[in-house]
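Coming up: chain A.
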Amino acid sequence: MEWIIFVPAAALAVAGGVGVIAARQPVHSAIALLVVLAALAVTYLLLTAQFIAVLQVIIYAGAIVVLFLFVIMLLHARSGEGPIEKLPRQRVAAAVFAALFLAALIAGSVAATGPLALAPEGFGTAQQVGEVLFVTYLLPFELASVILMVGIIAAVVLVKRVPPARGEGR
Partner candidate 1 sequence: MPGLFKQSVALLRGLLITGRYLFRPPVTILYPEVKTRVAPRFKGRHWLTRYGDGIERCVGCELCVIVCPAQAIYVRAAENTPERQVSKGERHADQFQINMLRCIFCGFCEEACPTGSIVLGQDYELAGYSRASLIYTKPMLTEPYPGASGRDPGREV
Partner candidate 2 sequence: MISVVLVAAIKSVLVVVMVLAGFAYATLLERRLLARFQLRYGPNRVGPFGLLQPIADGIKLIFKESFMPATADRLVYWLAPAISMVAALFVYAVIPIGPEIRFFGTTVPLYIADVNVGILLVLGASSIGVYGVILGGWSSNNKYALLGCLRSSAQLISYELAIGLAVVSVVLTAGSLSLVDIVNAQQRLWFVALQPVGFLLFFIGALAETNRAPFDLPEAEQELIAGFHTEYGGFKFAMFYVGEYVGIITMSLLVTTLFLGGWHGPLLPGPHWVAIKTFAFVCLFIWIRATMPRVRHDQLMAFGWKVLVPLGLLNVVATAVIVALVGG
Partner candidate 3 sequence: MTARMSPWNPERDDAELERRVLTTTVERMVAWARQGSVWPASFGLACCAIEMMCTAAARFDLARFGSELFRASPRQADLMIVSGRVSQKMAPVLRHIYDQMLEPKWVIAMGDCSSCGGVFNNYALVQGVDKIVPVDVYVAGCPPRPEALMHGFLMLREKIGATGGRR
């Protein structure tokens, strides 16, 4: 039964992933990313992890991709479309790593031959997520927030310009 939903969702996620890197327009990439996130949310739902699925939408789709779009638009509005950087060497390296990663994935899924494990009771509920975040991994979680904070302050400092002295426009 779940296959009916899982296969299209997974396919959509993969297609979206390809779209992110294949699209020429940065905005299209962002939309493709949105598709990936939405498809992932659906797979979370299949795992009965409603809470995580909704958080996925709210946080990633609702905040992070919006920020991406902001950045894209502000840059786009200012300078038009940037030239596409061509770095042939990186492409080669990327291809190699991608191939390796694919191989690892296939190997992993072939190795995992046992019966599919069911999600534990209460998986993905608000309570469980809360416990993981605020009890088990409290320290890493807080550290992450500190790092993010540093990043934000740095961004503000870097971007902030001194306003020019008051003069009157003509």
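A word on the picks: all candidates are chains of the complex that A comes from, given by their letters.
Points worth noting:
The working rule: a residue touches a chain if its C-beta (ideal position, glycine included) is under 8 Å from a C-beta of that chain, and two chains touch if they have at least 3 such contacts; residues count from 1.
Worth saying up front: this structure is predicted, and the values here are computed from it rather than measured.
Per the touch definition at the top, the candidate among 1, 2 or 3 touching chain A in this complex is 2.
Per the touch definition, chain A reaches candidate 2 in the complex via residues 25, 27-28, 31, 34, 50-51, 54-55, 57-58, 61-63, 66, 69-70, 73-74, 76-77, 126.
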